[in-house]
Each structure stands twice: as C-alpha cells, then as structure tokens.
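This report refers to the structure that appears directly beneath it.
The complex appears here minus one protein chain, its other protein chains still in place.
As written, the chain order gives the labels A and B, with residue 1 at the start of each chain.
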Amino acid sequence: MDFLNALVALLNFVVIPATAYGAQLALGALAATLVYGVLRFSNFALGDTMAFGAAVVILFTWWFQSMGISFGPVPTAILALPFGIAAMSAVALLTDRTVYRYYRRVKAKPVIVVIASMGVMFIMAGITRMIIGVQEIQFADGQKFLIDPTAFRTATGLNEGLALRMTQAITVVTAGLVVWALFWFLNRTRTGKSMRAYSDNEDLALLSGINPERVVAITWIIASGLAVIAGTLYGLDKSYKAFNYFALLLPIFAAAVVGGLGNPLGAIAGGFLIAFSEIGLTYAWKKVASYILPESLMPDGLMQLLSTEYKFSVSFAILIIVLLFKPTGIFKGKAV
Amino acid sequence: MTNARNRTLILFALMGLLLLLEGTVHWQVHPLNADAAGYTILSGSWNVVLEIVLMCLLSAIMALGVNLQWGYAGLFSTGIVGFVALGGLAGVLVSLPPVTAVWNAAGVGRLVVALLTGLGVVGLAVFAYGHLKGRARTWGVTAILVGGFFLYRAIFDPAVAYIEANDPAAAGNIGGLGLPALVAWPAGALMAAAAAWAIGKTALGLRSDYLAIATLGIGEIIVAVMKNEDWLDRGVKNATQIPRPWPVPTEVSLQESQRFLDFCANWGLNPVNASTIAVQLLYALLFTAVLLLILWACELALNSPWGRMMRAIRDNETASGAMGKDVTKRHLQVFILGAAICGMAGAMLVTRDGQLVPSSYTPLRFTFTIWLMVIVGGSGNNWGSVLGAFLIWYLWNKVFDWGSAAMWSATQYMDPASGLKTALTGSAEQMRTIVMGVILLVVLRFAPKGLLPEK
Partner (left out) sequence: MSKAPQATAEPLTHSDSHARPKGVSGKEPFLIGENMTGGYGAADILHGCTLAVEKGQIAVIVGPNGAGKSTAMKAVFGMLNLRGGRVHLDGEDISSLSPQERVRKGMGFVPQVNNVFTSMTVEENLEMGAFIRTDDFRDTMAQVYDLFPILKEKRRQPAGELSGGQRQQVAVGRALMTQPKVLMLDEPTAGVSPIVMDELFDRIIEVARTGISILMVEQNARQALEIADMGYVLVQGANRFTDTGAALMADPDVRRTFLGG
C-alpha cells in the first residue's frame, strides 16, 4: 500500500508534470532545430513567437467563448489553435520577407542573423504585450480533471490522489499527434524530404533543383505552427504570462543543443531530458520518501536538491556538460 | 581620416545639442481628456539631463566592454546583464558594512567552510577526471560530485538558515567588507572576469550560436542567484545604503556645509536644488574620468599589435588559426576583459543608486540596449560605442515620454472609457521595446557599420 502511495505521488508530482512540460519543450525545441537546420541560425525570437502565437489563440478563445462556442470537455483554445497558427505563419513569413531574406541573399554570417532575430524578438514582445497585456491570464476552460484526485482516492482507498489534468492530457496527446505528423511529413513527402535535403546540403539541394525560398517558407510555417502549439499548451498547462516565454528560451535551446542542433529526433529527446531533470531536481522528494523509507531513516529536510527558482540552471548545467563533452549533442547534430 | 574625425565631432556635437535642448526647453503637450499635468516632450530640467547623462556614461563604459568582445573579436554574448549584475553584487559585498551578528563560527565561518568544501569537491572531481580512466572515471567523478553536493549542502544549509534568521526585516544577510566604495569598482571587474573565464572556457572555440546560448544562461542564473540568495545580498528585499564613492558627499551634508550655503547665496541658487545638481555633477565627473581612462586604454589596445591581431582573427579565423595564432586563447582574453569592464560599470551603477535591486537586471535593459548602443554607434569603433550609448540611452528615456504623449494625442477624441484607448495609452513601455527593436533592425540592415564606422 505504501509502495502504491509512493508510486502515485511520484506519478502525480514528477512523471505527469514532467511529461507535459517535456512535450512542450520538445515542440519548442523542434521549432528551434528546424529553423536552425534550414536557415542556419539560432532564432532568439522563438520565445516571443510562442508568446505572440499563444496571445492570438487567447484572443480567438475569448471571441469563441463570447459567442458561446465551446469544445465540450476540451479547452476552447484547442479550437482556436488553427487560427493562431495561421496568424503566426503570416507574421513569420512577413518577418522573413522584411528581415531575414536580405541576410540570406547577402550570405551574412549566422551571428548577424541571430542579432537580427533579437530585434525581431523585441518588436514581437512589444506587440504581444500591447495587444494582450502583461498580466497573468488563465484561459483553460472545459473539464478540469481527466482523473480527479478525490475520486481516485475514494475509488482506490489510497492516501494519495492521482490527478491528471485535462490540460496535461491534451498537451501530451497534441504533442504526440504533431510530432507524428511532422515526422510523416519530413520522411514521407517530397516536400518534407526536400526540406531535409536542403538542411543537409544546401549546395547539392540547389543543384537538384530544390527551390530554397519555398523550403524556407515551409520551414517558417512549420516552425510557427510548432511554436504556437507549444506556447498555447504551456499557457494552458501553467498560465499565460507574456514575460514567461523569454525564460523558456534557455531550456528550449538547451534541449535542441543537447539533442544535436538540426536533429528533430534529438530535439524531442532533449526536451524530455531537460524537463525530467528540471522537475526531478527541484521536486521535494519528502512526500515520496515518507512512504517507502522507514521512520528512522527519514531526513529532516524537504529532500529538495534545488529550489524551484533555479530550475533554469538545470537546463544550463546540462547544456554546459554537453558542450564540454559532446558539442554535437547526444544525437549527432549539424553544428560543432 | 580627417573626414572620419569631422564626422565624429559633428555627431557628438549634435548629441550635445539634444541634451542642451532637454536642459533648456520646456515643452509639454496637453491632449484633451488627459491628466491636467500634460505630457512632457522636453523637460527643460538640468536635473533630468544629468540623470540621463550619468546613465549614458555608465552605458558607454558597458558598451566599450561589449565593443571589445564584439567589435574587436566578433564574439556574440547575450549575458551582459549577468556581468553587470555581478558588478552590482561586488558593490554590496565590498562596500556595505559587515552584519557583525552573523560574522561568527555558526554564520559566516561555516559559510566559508561550505564554499571551500564546494570548491574542494569540484577540484577533486577535476583531479579524478584527469587521473581515472573509462568506467572508473565516469562513476568516480559522479560519486564525488553527488557525495560532495550533499556534504556541501549539509554544511551550507544551516549556515544560511542561521544568517537569514538574523533580523530578516533589516538584515538577514552577511553584509560586506566595509571597504570604500571605490574599491568595489575593481572588485566588480574581478568578479565579472572570473565568471567570464568560467563560461569562456566552456563555450569559446565552439560555433558562435553556442556562446550566445551559454551566455544567455549564465546571465539568467547570475540574476536568479542574486534574487534568491538572501544571505548574499538580501535578494528581492534589496540591499540598500550602499555608500557613495569618494569624493561624492550626500545632499544633506552639502546643505549643512556653510561654504556651500555661502556659495549658493553668492550665486542666488536654491541650496536644495543646487546640492542635488552638485552631487550629480560630481558623479558625472568621476564617471567621465573612468570612461576616458577606459576609452584611452581601449584605443591604445585597438592600435597595438594585440588589437591588430584580434581584428585579423575576427576577419579570418581560419587563416589566423593556420598561422599559428591560438584563436581560442585570444578570444578568452578579450571575452574576460570585456566582461570585466561591464562588471566595473555594474559596480559603479550601484554605488550611485545606493542600492542593489536584483529584479531590475533584465536582459532588455542590460543586454539588449547595450548591444544596440554598440551596433548603432559602429561596431569596432570605441568612439562610436560612446556615441551610441549616449544616443540610445537618451532615446530610451525620451521614447517613453514621447510614446505617452503621442498615444494620448492620437486618442484624444476617443471615448475615455474605451478599452482600446486604455490599451494604447498604457503601452508606452511596450512602445519603447518596439522602437528599440526597429532601430536595431534598421541599422543592421541599412547601416551595418553604424554611425561611426570602424576605420
């Protein structure tokens, strides 16, 4: 019984949140890695792309809610996602047209493009905060729990209640579908393959008659889609605050680098690695331990290795370790 | 050559003119339905000008540091905010008086032991990594680090609890060494240099994106530590009453000085206003002296064989590497130097503000704007960095005012209760962000060499 309680507590406070968070990071890291692979720069505007996209989704959600449209137990925001993606794709294509394309033409050094992406980041951040404000926004509606902790406790007789929030389940399911669709696209379609070819060897892709501008445009659309979905899921799962998305940049980049920049599979693995490390190291293990350790062995403290304020230092530490020992990432990436 | 010099002189003169206008012309707009006070376009106040100029001077020092890294060596770092914040921390740790109640074996003593233990563990791990092989190495190093971590926490946690329990409303920290504020400046440089060494060792020599990502991380972590480690700097409770550097007096002491009062009477000045301005002026002189010193050193370095080699490496890393130059080592040097200058400016900043506010260290304010200054001024040109710092900081201040004024004017015929009006008039802060971003993109695209191009 104690063992089951410990297991439920572990699922409840570590496995489920980390899986949901990992899925969000993985989607973000996929966007980062795709842009890196095709456009060959680290897009610092990614965090604010997520914030902007999620803001548009929230606006549509409110509009739908005001018209009485809902999606049953599923948050209305999921219904608004396609609109957010469409808007974000348009913005990304416009940005590419006005900013990035020029640097591609003159074959600017990647670092110049990174600086340009910082400029884009600030403009996007400003616009986002202008249209939606800087306050914290809860926009998850629909059913709150898929597995209700109280009901679970009554049903099983355990002390610990297992909670699976709707947003967490939606996150994992959506992320799974998106990743499946993305890999199907990259590995099975002619356009997807041409994208991989361009990312692999730009000159040879040109020789093969692949149109670089088309590849770039598709990359922006896909990356926007991933970013909006990641941003919306993150906002649903936690809450939406425009400022928070900049801070997501570090774990997302860390996930992409750890997995090997330019490698989609690596980005997913990196996302989950970062999420589980972050939550595992900042979780107070006392609760789980109290079920399995005998009274005499219980330590006094919370058994928390790192305070939650330092969760970003976990991604940083992992990033540094990888850079020190395996700069191309766990899965082989493009960059050294 | 003379052309470049004329350009420099003219642009600096124009900048001076902008500041002169700010100090002499008072201009406000009064849109309908707005506050009676109106919205300022130009303040006409020398106090405001001095306030802006002081930050311009400090920003110029930071920009010189970044120019060293970027303009000379082509290193792209996004952790400037971290180095500036570390400098601020140095201000606290060096110049605040010690909190004597915790300077005993249970408090600071134990803390020092903990930190030494931590260092020892890392040293041991590095030693083991160098002397063990294969699986023994992996497990050995892991065991040392994990065991060491728990040992460190076992010593460290009680010390922190003890220190933070001491009068948390007023103290709860260890205080500082009680040394003069001027000592904090070089100390800030040293602390930033140490952090830069650690990060440079890891991320230099890899491709440029990795340095950008790694420095982004170090910047965030330094600020997170300063926000959360109350024992160190009181965290978000802010460390206050950081002493002023010699020879800057307090306004009150000036107002009590008979000589100063006589002086004011002679010139027909209001002693309260005059004392404020006198203090600002003294700071300005002090900061200008430091700025000129660093500028002189940077110019000297730029035109020395070292500077030429640095630019040669920047322009063609492969060729320089092939010619036997140790590129990574040179990059590490210049990265540390640049960070040290930013750290020094950070220390100067807190000794002027009189307090350390960890939450004020945002990347927007201390990383992005400094970058903007360097790029707008002209990457690789030290005078450009100074000019860029003045111009951008001036705009940073004014765009906020102008944005408010513009929004109120544009919406003056709208329904005061309308949500759109509230959103627009409340967005001056956002407008500043957007304008800065637009400036960066425009300069990068249409004048990538900046206002004063590198010679």
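Here, contacts are C-beta pairs under 8 Å (C-beta built on N, C-alpha and C of every residue); 3 or more make two chains touch, one makes a residue touch a chain.
Note that the coordinates shown come from a computational prediction; the quantities given were computed from them, not determined experimentally.
Student: So which shown chains sit in contact with the chain we cannot see?
Tutor: Taken over the complete structure, the missing chain's partners among displayed chains are A.
Student: Decide which residue listed in A:M67, A:L207 or A:L297 touches the omitted chain of the complex.
Tutor: A:L207
Student: Out of A:R40, A:K193, A:K241 or A:K286, which touches the unshown chain?
Tutor: A:K193
Student: For the chain that got dropped from the picture, name the residues of chain A it touches.
Tutor: 190, 193-194, 196-197, 200-201, 203-210
Heads up, the rule we're going with is that only the chains that are shown with their structure count from here on.
Student: In whole angstrom, how far does the Cα centroid of chain A sit from the Cα centroid of chain B?
Tutor: 31
Student: Can you list the residues on chain B that touch chain A in the complex?
Tutor: Contact set of chain B toward chain A: 74, 76, 78, 149, 157, 202-203, 206-210, 212-214, 216-218, 220-221, 224-225, 227-228, 363-364, 368, 371, 375, 423, 427, 429-434, 436-438, 440-441, 444-445, 448.
Student: Show which residues of chain A lie in contact with chain B when the two form their complex.
Tutor: 36, 41-42, 44, 99, 102, 109-112, 114-116, 118-127, 129-131, 133, 246-247, 249-250, 253-254, 257, 261, 301, 305, 307, 309-310, 312-313, 315-316, 319-320, 323-324, 327, 335-336
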